[in-house]
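Here's the structure, in structure tokens; my notes come after.
Apart from one protein chain that is not included, each protein chain of the complex appears where it belongs.
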Amino acid sequence: MGWFKRSPWVLHYNATSCNGCDIEVIVSLTPLYDLERFGIINTGNPKHADILAVTGSVNEKSRQVLLNLYEQMPNPKVVVAVGLCATSGCVFQDCYNVLGGVDKVLPVDVYVPGCAARPESIIDGILKACEILEEKYKLQKKQAASG
Amino acid sequence: MNVLIFLIVFPLVISLLALVLPRGFHIRKTIGTVANVVLCALPIYLLVTNLDQGPSYFRLESGFVDILIFLLEVLIAGYLIYLSVRAKRYLPVILVLIQMSIMIGFEFTYGHSIQVEHVLFMDKFSIIMALIVGIIGSAICLYGFGYMPEYHEHYPEVKDRRNYFGFLMYLFLSAMFGIIFSNNLLWLFFFWEVTTLCSFLLIGYRDDKASQDSAFRALNMNLIGGVVFAFGIVYLFVTTQTMELDKLLLLDQGAVLLPAVCFAFAGLAKSAQFPFSSWLTGAMVAPTPVSALLHSSTMVKAGVYLILRVSPVMDNTVAAQMLTLIGGVSFLVTALIAISQSNAKKVLAYSTISNLGLIVACAGVNTPAAVWSALLLIIFHAVAKSLLFLCVGIIEYKLGSRDIEDMDFLIMRLPKLTAVMMIGMAGMFLAPFGMIISKFVTLKAFVDGNPAMAIILAYGSAATIFFWTKWMGKIISIRHGEVEVVEHTVSTWEWITLGILAVATVAVCLAFPFISIHVIDPYIMELFNTAPVIDMFNVLVVFAIMFSLLIILPLGLLYYAFINKNYKRVGTYLGGGNVSNITFEGAMDATQPIQLKNYYLEKYFGEERLFYVGVFVSLTLIFIMFGVAAI
Partner (left out) sequence: MNTIHEIVLSWGVFERMLAFVLLAPLVGGLLAGIDRKVSARFQGRYGPPVLQPFYDAFKLFQKEKIIVNKFQDFNIVLFLMFTIFSGALFFAGADLLLTIFSLALAGTFFVLGGFCVGSPYSHLGAEREIIQQVAYEPMIILVAIGMYQVTGSFKVAVIAQYQLPLILYLPGVFAGFLYILTIKFRKSPFDLSMSHHAHQEIVRGLTTEFSGSTLALIEIAHWYENVLLLGMVYLFFGFNPWLAVFVALATYLFEIFIDMNYARFKWQLTFGSSWLFTAVAGVSNIIVLSLMR
């Protein structure tokens, strides 16, 4: 039936972002874009979340936090890198104080480009993440059945 | 009747043995254990043989005993004066002198004309009290065998007077049986004063300043009660020539209202109701067996016992309404104060006063349902509260603290003890345990008799939920990692006692229909000629809950502990700042440990504010009560 598609819960984390992409993420939940009509809830708790939406180019401190949060999320889970900084570091990629993108720390499933990423792209990315979530779940079930 | 006399005299003999036999004797513990078994068995024997009988009254050729009692009273008075003078406290001296002058004056003026028909008596209520004193009392003395050695290890500065301690404990048991079985009011008064003496000496066992202060405060307040008690006896005899409890109940209300109110007042003092509550909270400095025996399950129950005995006399008077309100105020205010206390023994003390207040209120309402629930409350409270005190005593040593805030992760450090404590705490306020049955019945009794009390009960029971639940939560918190388990050092004596009381808490709830039908209902029938009807469906529901808990809890715990393997263990959510299982990265890069503290709401329920409210209101009510009775 695809329950993950119908009820994906998002954990949003800001890893050294300038807040531009964060605001766009929050905006997606407002009446103009209304993510909740897809059943998406912004939960602040990794244990309740399926999708980890990360903004910002990740430095050493947020690397630790990202790993902590990712570990506390139950499977199946996906990571969405929102914005160019999270994708690759953007203009900051050569700076000594950032790692340059979320995929340096976690396995990313969806990249949402833009600076700041537009709500439409973000919604598109989250919905794509839901598809991937379903696939991961099917894979997980198959592995559990055979293994 | 021989059983009754044996029950009074036998602990006295044991107490003398405890005092005299040298400490190293192993036979001491054997004698003690045998004595305890006897003290448990005899009340059960009484129960079984008297199931179908009404109250029994006994004559005794007691001239010699009367003189002996009088001499002993004088001796006790002299001893109290001596101790008080030595401690340079003069209020007790004044109170003792007033009391003794009343009694001596009375003896010499009227002594020869006192004719007592029945000296001892026994009815179902006495049997219930005897069971409580016998079983719980001996269980606690058993606990003392394991506890006192450890006490002296922990406090080497306290002079080891273990013989004296044992002597006082068994003397106290003897006096309690005396109170329960006496029909002669002079005898009752004597045993009452003996319990005051024992309480005073036991609280002061430690002999440091705090204990001395608490002991003298207890002495003063109980002496005030004693003076009024003495006055009541004298007034009663002078006006009606009666010296017997059962005859008191048959007399015309107008004549005996004032003595009855005096006796009720003495009972209020002994049960630490407002305005006398401070002696009980202060008495918590005593060793744990003292707190468990005297100050939660037996001596304070003697106070409500007396009030329940005389309350039929006060039926339908303003005085009874005042008594109800005093009980209600004590119940509500102490329940609220308990929320703000973090000292475990003080929480238990306030909870005790609270429950006693409820019993006093039931006595004041004095309908069949109310007295029925009062008896149930007495039974259930005695069992659960003594269990809790004993557990806290053990915790105090293993953790080095009696503060609830230090009891984190108790379930990891002392698993079996925590389980037993949870039973005790659940027994105090949760369905399906006894207290909830009692509260349930009490509420129904109040709604019919006195709706204001029902409202007070509604608020008060909400308050009790607060402090019990947060304590329960504190002791079952679990964390990752190893924690030192200290349980193996708990002595066998202590485990046996805890086991007995824990089983009793559950058993008494399961046996409740039996107790109600065979023991409590007959007593109510004798008093009121009707008995409240219990709804069998409700009883079935309570049983269903109890049995399902008894089955599901162990099975579930086993399942989750051993069988359920399909999980991944992660840390708690700390905003992603987990450093290890018990620390996190806080401000300024500092690694901080997780600390969880409870709410105490001192600003709202602090002892200072509420205590004065309680004292003021209760003093007013007492004055009205006496005023109405004297007119």
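Which chain is which? They are A and B, in the order written, and residues in each are numbered from 1.
The definition used in the following text is that a residue touches a chain if its C-beta (ideal position, glycine included) is under 8 Å from a C-beta of that chain, and two chains touch if they have at least 3 such contacts.
As the structure is a computational prediction, the values presented were derived from the model and not from experiment.
Asker: What are the shown chains that the omitted chain is in contact with?
Answerer: So, spelled out: the chain left out of view touches A, B.
Asker: Taking the full complex into account, find the residue in B:Val3, B:Leu21, B:Ile76 or B:Ala454 that is in contact with the omitted chain.
Answerer: B:Ala454
Asker: Return the single residue from B:Val34, B:Leu51, B:Ile552 or B:Leu619 that touches the missing chain.
Answerer: Only one of B:Val34, B:Leu51, B:Ile552 or B:Leu619 touches the chain omitted from view, namely B:Ile552.
Asker: For the chain left off this view, which of B:Phe6, B:Phe528 or B:Tyr573 is in contact with it?
Answerer: B:Tyr573
Asker: Among the options B:Leu443, B:Ile496, B:Ala511 or B:Met525, which residue touches the chain absent from this view?
Answerer: B:Leu443
Asker: Under the stated touch rule, tell me which residues of subunit B contact the chain that is not displayed.
Answerer: With respect to the unshown chain, the touching residues of subunit B are 408-409, 430-432, 436, 440, 443-444, 447, 451-452, 454-455, 457-459, 461-463, 465-466, 469-470, 472-474, 476-480, 535, 537-538, 541-542, 545, 548, 552, 556-557, 560-561, 564, 566-574, 594, 596, 598-599.
Asker: For review purposes, identify every residue of subunit A that touches the missing chain, sorted by number.
Answerer: Residues 1, 3-4, 6-8, 29-31, 34, 36-39, 41-45, 47-48, 50, 72, 74-76, 137, 140 of subunit A touch the chain absent from view.
The criterion applied here is as follows: only the chains that are shown with their structure count from here on.
Asker: Which residues of subunit A touch subunit B in the complex?
Answerer: Result: residues 13, 45-47, 64-66, 68-69, 71-72, 74 of subunit A touch subunit B.
Asker: Would you pull the subunit B residues touching subunit A in the complex into a rising list?
Answerer: 568, 570-571, 573, 575-578, 585
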